[in-house]
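The complex appears here minus one protein chain, its other protein chains still in place.
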Amino acid sequence: MSENAPGERGSAFGRMLAGVLGPLVFPLIAILFSFAIGAVIVLVTGNNPIAVYAALVEGAVGDPLALGRTLLYTTPLIFTGLAVAVAFRAGLFNIGGEGQLFLGAITAAWLGVSLGFLGPVAIPLVLAGSVLAGFLWGAIPGVLKAYFGAHEVITTIMLNYVGIYLAYYIAQHPLRQEGPIPGTEPIDYAARIPTIGAALGRANYGFFIAILAAVVVYLLLWRTRRGFELRAVGLSPGAANYAGMRLGLNTILALAIGGSLAGLGGGVEILGVYGNMDVPWVSNLGFNGIGVALLGRNHPVGVVLGALLFGALTSGAQEMEFATDVPLQLADVLVAVILLLVTATKLVELIVGKRARALAGARMDEGLGS
Amino acid sequence: MAEESAGSGVAGVAEAPVVLEMRGVTKRFGPVTANDDVSLVLHRGEIRGLLGENGAGKSTLMKILYGLYTPDEGEIFVDGERVEIRDPKDAVTRGIGMVHQHFTLIPPLTVAENIVLGAEPRGGALGISLNTEEAVRATEELSERYGLKVDPRDRVADLSVGVRQRVEILKALYRDVRILVLDEPTAVLTPQETEDLFAVLKELVADGLSIILITHKLGELIGVGDEITIIRDGRVVGTVNASRTNEGELARLMVGRDVLLRVEKEAYDPGKVRLSAENLTVRSGTDEVAVHGVSLEMRGGEILGIAGVDGNGQTELAEALAGTRHVESGRVYLDGEDVTRLGADARHERGLAYVPEDRATKGLVQDFALYENNTLKTYDERPFSRFGVIFPKVMRLRAAESLRAYDVRPPDPDARAGSLSGGNQQKAVLARELSSDPGVLIAAQPTRGVDVGAIEFIHRQLLEQRSEGKAILLISLELEEVRSLSDRIVVLYAGRIVGEVGPDATDEEIGLLMAGRTAEEKSA
Partner (left out) sequence: MEDLLGASASILQSTIRNATPLIFAALGGLFSERSGVVNIGLEGLMLISAFAGVVGAYFTGSALLGLLTAIGAGLLFALIHALMCITFEADQIISGTAINLLALGGTGFLMVTIFGSGGTSPRVNGFGSFAVPLLSDIPVIGAALFDQSVLVYLMYILVPVVYFAVFRTTFGLRLRATGEAPEAVDTAGVNVQRMRYYGVALSGLLAACGGVYLSMGLLTSFTENMTGGRGFIALAALIFGRWNPIGAAGAALLFGFAQAITFRASEQVIPVEFIQMFPFILTIVVLAGFGGRAIAPAAIGKPYRKE
């Protein structure tokens, strides 16, 4: 994660240590506080926090089946987390992961049925379709910002709902299956992403597609010209423009690349987990991706770790509800509190002091143009 | 409003009662001591100059007085009484007002609303309504009393800089301040507006107020203030009588050694035209026409200086020439080639270097490492990149060389640009821009906010480029800098070139041009 703060690197051992530990200060404090608040909530409901958290951990990683379930929940969060992180590196706030995911998913639901006769060959084609759908959907707020000056936070929020309703419309009208349940036809099993192995339950190879996506994002950002431009635009639009980089193009690309990652996530969910899109479909994967990205400091490695944490919480909560009296929504509360605290600059200063906070690098939302 | 006792004049300031005393004030920011045991005494009806370089600690001292900073040591007495000033509200309660360098006005609100904000006249049945009529009346009364002409109902967003400054002063007067601090008030004014301001200030002290005037311009205070206090490296190094000092003495005190106000340069031997503009019209970020039909030529071996008050189109002109701003109409030629439609990168490849006025937001990506900044314009060229892939190792090696060559400290390619001092940041920009051996250099305010050592280094570099036959455009708000380095000077006013003079033109001559009076008007 040294690329996170190149300037903090140097010869001195202390600076090296700070470079490694610094970026973890914000996430660790957010996680610890969240679990402490969670413990209080559990106590209030008359349960023993230690037992509850033990059940949570057990349910997340206690056996291969639990682990498989964790991977299953982690996969889409890696995609939506990367969707936020890429845009963030270019100084843009992509709140639109939800809509982008839905567009990628409905595209996969459609192509999966149409191309299902191809068997496994259909998988890459369908996913390419999801990537394209997400790319185009993500490009809309990029164009609106680059050419019309519309702030991407609001446009991506608004486009979430437009995307969801558009997907629902397609699922319920052109693609509606026969039968009482509103939704699209199921995709042929031969054209779905296979599961990893019976021991891991429903976990599928989509997880490795997500890891691959993280690697690609890393290489894109730190080893290509485009990545150099995206980061320069993100950190200083003025300097990037001065250096002759095209701000509009980079804005559009950053959001479109983000969109294509979320779109791919939607496609992987359809081909790997659901097999079709029912109405209503999953919710909040896009919003939780924001938490994943921030927890992972908008670095691909961090995003994978953040997604694993959120995935584990969701997965473990199911066992926890079974083993204790605590409702599984405790996991949602924990995730929300982490997100609430993960950018709380002054809180971190209060706890670790100003100088240690400075070592943690710039504010995480710094460099976001408006 | 305040009931000033009539008849208190300017005469006998030293015998007038002391209204403010700062005693032994010390303020540290981490390892940096911004104010070191500073003491200052201000009398009633006095104009006190506070002179120092950028970063000498003048503004810090005044922010302490205004409650924006808390001092680590020291005491403040107002009218002989020891006071604690915790925030601006405390300061205003004690009768201390401040006009900041960057105005603190709210553009969408009216002049009257801005003036009364925080101390509004109330009305209505519930006593919670804003009494707009009363706010307008109070503004008009103050405006007339001190000759600060404003229209209370104007929206601040529509006002010129000079008028905004008047609103700022009225804001302080509305709060009955007795001590008024002005931080670099002339930076944004023309010489004529500056004179008007000083006339107003004399009215104010005649009315019994006391004024502290902060500046870093040497000549400005001579003949205006009563006494001038000079601050260097956070300490008071001297207080002189404003009417009996001279620029040489002030410069020596301010910088700590004799300063060569004139630089030595080789004979003027202009070559062929390298960069030229023809009838250039450019719009600003707010879409107003900022440059109106400007034509100019820069030859090899010369420094063309552009003088003018800030905000008269200098930035837009530089950006249009460098290719970072869209040209509305007109042409730009680089070595004879029409480059009007070419972007900044294409012009850079053709040998145009550009040191932008704002290194913090344009010249450098603060959170990039120096090696990344060093290749900010060449990252897409060999040997730094091939087939869309970049090679950070090669970038580091090249950066290490040029950082050493331009004496950037630390010369560490991995150091974050933002962690360097202003002077070293500017050297890092120069290192990048000059290492490609450009034929043309546009330097916009290259010495703004850097220390004297870096200023001398940068001036030497510019003159060296001139000796090598390069064409240099120097844009500066410091008239002295433009005069000492340039071979020719054009003056920009309201986006137009209003005249061209030689480097020996008098201050008055250039000053009138800066105020927009063209040569014809003068003779008329």
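Some points to look at:
First chain written, first letter: the chains are A and B, and each begins at residue 1.
Note that in this section a residue touches a chain if its C-beta (ideal position, glycine included) is under 8 Å from a C-beta of that chain, and two chains touch if they have at least 3 such contacts.
It should be emphasised that the depicted structure is a prediction, and the values quoted were computed from it without experimental measurement.
Hidden chain, full complex: it touches shown chains A, B. Checked against the full complex, the one of B:Arg48, B:Lys63 or B:Arg274 touching the unshown chain is B:Lys63. Of the listed positions A:Ile157, A:Val301, A:Ala323 or A:Val352, the one in contact with the omitted chain in the full complex is A:Ile157. Between the chain not shown and the residues A:Leu24, A:Ala190, A:Val282 or A:Ala344, the one that touches is A:Ala344.
Checked against the full complex, the one of A:Val25, A:Val113, A:Val126 or A:Leu144 touching the unshown chain is A:Leu144. Listed for chain A, the residues touching the missing chain in the whole complex are 41, 45, 93, 95, 144, 148-151, 153-155, 157-162, 165-166, 168-169, 172-173, 283-284, 287-288, 290-291, 294, 327, 329-333, 335-337, 339-347, 363-365, 370. Although one chain is not shown, part of chain B still touches it, namely residues 63, 66, 68-69, 87-89, 92, 98, 100, 103-109, 113-114, 117-120, 122, 124, 128-130, 171.
Here, only the chains that are shown with their structure count from here on.
Inter-chain spacing, taken between the CA centroids of chain A and chain B, is 45 Å.
Put simply, chain B touches chain A in their complex at residues 322-324, 343-346, 348, 354, 356, 358, 361-369, 372, 376-377, 379-380, 385, 388-390, 392, 412, 414-419.
Looking at the complex, you find that chain A touches chain B at residues 5-10, 222-229, 231-232, 235-236, 238-246, 362, 366-367.
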